[in-house]
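Take this structure, written in structure tokens, and hold onto it; I'll ask about it next.
Complex shown without one protein chain; remaining protein chains in place.
Every chain is named by a letter (A, B and C) in the order it is written, and numbering of its residues begins at 1.
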Amino acid sequence: MSMDYREYILDHYRNPRNYGTLAHPNAHAEDSNPLCGDQLAIDLLIEEDLVKEVRFQGRGCAISQAAASMLSEMIEGKSVEEVVQLGKDDVLDSLGIPISPARTKCAFLSLRVLHRSLALAGLEKPIDNDEEDQ
Amino acid sequence: MSMDYREYILDHYRNPRNYGTLAHPNAHAEDSNPLCGDQLAIDLLIEEDLVKEVRFQGRGCAISQAAASMLSEMIEGKSVEEVVQLGKDDVLDSLGIPISPARTKCAFLSLRVLHRSLALAGLEKPIDNDEEDQ
Amino acid sequence: MTTVQQPATRSADDIRGDFPILSRLVHGKPLVYLDSTASSQKPVAVIEAMSQYYETTHANVHRGVYEISEEATAKMERARVKVARFINARQSKQVIFTRNTTESINLVAYSWGYANIKAGDLIVLTGMEHHSNLVPWQMLAQRAGARLEFVPVTDDGLLQLDVYEQLLQQQPRLVAFTHMSNVLGTVNPAQEMIAQAHAAGALVLLDAAQSVPHMPVDVQALDVDFLCFSAHKMLGPTGIGVLYGKRDLLEAMPPFMGGGDMIRTVGLRESTWNDLPWKFEAGTPAIAEAIGLGAAVDYLNAIGMENARQHEQNITAYAMEQVQQVPGLIIYGPGAARRGGVISFTLGDIHPHDLASILDQEVGVAIRAGHHCAQPLMERFGLAATARASFYVYTITDDVDMLVKGLHKALEIFKL
Partner (left out) sequence: MTTVQQPATRSADDIRGDFPILSRLVHGKPLVYLDSTASSQKPVAVIEAMSQYYETTHANVHRGVYEISEEATAKMERARVKVARFINARQSKQVIFTRNTTESINLVAYSWGYANIKAGDLIVLTGMEHHSNLVPWQMLAQRAGARLEFVPVTDDGLLQLDVYEQLLQQQPRLVAFTHMSNVLGTVNPAQEMIAQAHAAGALVLLDAAQSVPHMPVDVQALDVDFLCFSAHKMLGPTGIGVLYGKRDLLEAMPPFMGGGDMIRTVGLRESTWNDLPWKFEAGTPAIAEAIGLGAAVDYLNAIGMENARQHEQNITAYAMEQVQQVPGLIIYGPGAARRGGVISFTLGDIHPHDLASILDQEVGVAIRAGHHCAQPLMERFGLAATARASFYVYTITDDVDMLVKGLHKALEIFKL
């Protein structure tokens, strides 16, 4: 049996937590993965430096949508400072399965959109996604 | 010793016959070989269906210039009808040495210009140089 | 190195032996390669033609007077003649080497397009075009102020030809469409559509990326104005494609890129252009790749394109029958008779990417998943992505059976 699709991943895929939009978000970003077409949008309501509410919408594979759902749970109620620190390892830990190179873009789409939403809201400095480089 | 540069070829190269221009040609054409830069221009004076006078000017390798010189001798005094019939074999015969594929363009430059001069003068139908094809 | 004439009915089983990659393992399982529509695999004859060229004959072409440069030039130009014969072009100078189908189309859009398309002019495309036969025309239309109209696609994945006829009444300058859809597999009635376009005064560019590799294509019978395809999809190397054009059109077109080889004379401020095909081949060409493409043409000729087409139709019919029995599986596009060796499908709520990952890891089957560079077509069917299996001369029914096995595995994993 494949290790890649644990039950909790299918559960997050089919029953995504925090799915939808916020009426009055104060942080928002969206992006797509140009090669596979996966899409993701995140709304945040930040109050007193805390992520009060989070909603996401998207379409894509089980990996990308489950990662987004798990990430939304992870950040709810956290301080902006903590959220800014979230990195790829946190996403991989929560997915708990090995991700092949071609699928990392799926796994990290929501993380990228999350950081972009904070950057657009002026809460984080924009990142330059050139990790592959020297 | 190379077969490629007989004495008469060097002689035609260094002492080209009929070199120059005509004051009042009634057929003229010029062309160059785009890949090596060899150039050739031919002036003809045709009277009563005969090539009365011929002059050529050009610069290029011994093969192209000797071929032009020999060709000019060959056509002088000939009837237009005969000149129209001249083909590659005639040029190769007069050169009398094997010509490698890369040098055929040198050998046939003057022949092409000759036929073009007749075509431009309305004495021959324009040729379409697609011999390499099906 | 050169291919021996094969019996016309060489079996796919036999053919497979010529493709080294088909005996490799992935994730410990034999590779089942069902993604030839994206890029085909290469037979030894093609790989060796190129290695041998580098080992014995490489030199820059066209301008050298020494032995190996002459040999290299002759090999490359012989490849051009082979390609010309393969598509029945009247003259080899009508075959222009580019990088791929995409560059061939862009060459026409830049060179013919900017010279001929004016504000308000209409270009007709279809709703099933690959991005490569869509984006260049969008870019041209935007700069030239031209209009684009699209022949819609029916629910069955066919072109709506009545709309096509209406669009032709608006007197388009150009019609550009795919001979065969890389998503639906639909083989479009190119000959009729071209005749209709000509009757309406339009030129036609045919995207033959999926047809030339898989069926006999005769440019004179089609009477097509421009034809574009890629070597890498027809057993040949990456890095080379072809633009075929009618000679008077090519002669009249300005050059696309400037540089070495495409000129006749160069002054500091002005230059004149070389003859066809070199006018459109600026700089050192893809020499080894042209030779590799020539070897691929030899190989395909030895199989016979009618045989290739027949084999793929058989495999496709078999595959459609088999996969249709998988519960929840939906196939898009027309019946087997009207399609090439391509099947796009979805399975339940399993995202095609997940499906492709599972097939890869569980049974070693390589299929493509995504929008297949045809986003508008995907939207037409309300899809973000499909899974796509595609077939070629080396595909056998065992490959299809392994695909079906993998699909059942996916159902299991996704608890469907």
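As a convention for this text, a contact is a pair of C-beta atoms (placed from the backbone, for glycine too) under 8 Å apart; a residue touches a chain by one contact, two chains touch by 3 or more.
These numbers were taken from a predicted model, which means no experiment stands behind them.
Novice: Looking at the whole complex, which of C:271, C:307 or C:397 touches the chain that is not displayed?
Specialist: Checking each option in C:271, C:307 or C:397, the one touching the absent chain turns out to be C:271.
Novice: Hey, which of C:11, C:171 or C:284 is the one touching the hidden chain?
Specialist: Of the candidates C:11, C:171 or C:284, C:284 is in touch with the missing chain.
Novice: On chain B, where is the contact patch with the chain that was removed from view?
Specialist: Counting over the whole complex, chain B touches the hidden chain at residues 1-2, 4-5, 10, 14, 35-39, 59-63, 65, 100, 103, 106.
Novice: Which residues does chain C use to touch the chain missing from this display?
Specialist: Chain C touches the missing chain through residues 20-21, 24, 26-27, 31, 33, 35, 38-39, 41-42, 46-48, 50-51, 54-60, 63-69, 99-103, 105-106, 109-110, 127, 130-132, 134-136, 138-139, 148, 150, 230, 232, 237-241, 255-263, 265-271, 282-289, 353, 356-357, 359-360, 364-370, 373, 375-376.
Novice: Extract the touching residues of chain A with respect to the undisplayed chain.
Specialist: 32, 34-36, 100-103, 130, 132-134
Please note the rule applied: only the chains that are shown with their structure count from here on.
Novice: Per the centroid of Cα atoms for each chain, what is the distance between chain B and chain C, given in Å?
Specialist: 45
Novice: Return the distance between the CA-based centres of chain A and chain C, expressed in whole Å.
Specialist: Averaging C-alpha atoms per chain gives centres 37 Å apart.
Novice: Taking each chain's centre as its mean C-alpha position, how far apart are chain A and chain B in Å?
Specialist: A distance of 76 Å separates the two centres.
Novice: Would you mind listing the residues of chain A that make contact with two or more other chains?
Specialist: None at all.
Novice: Quick check: what residues of chain C touch more than one other chain, meaning two or more?
Specialist: In chain C, nothing touches at least two other chains.
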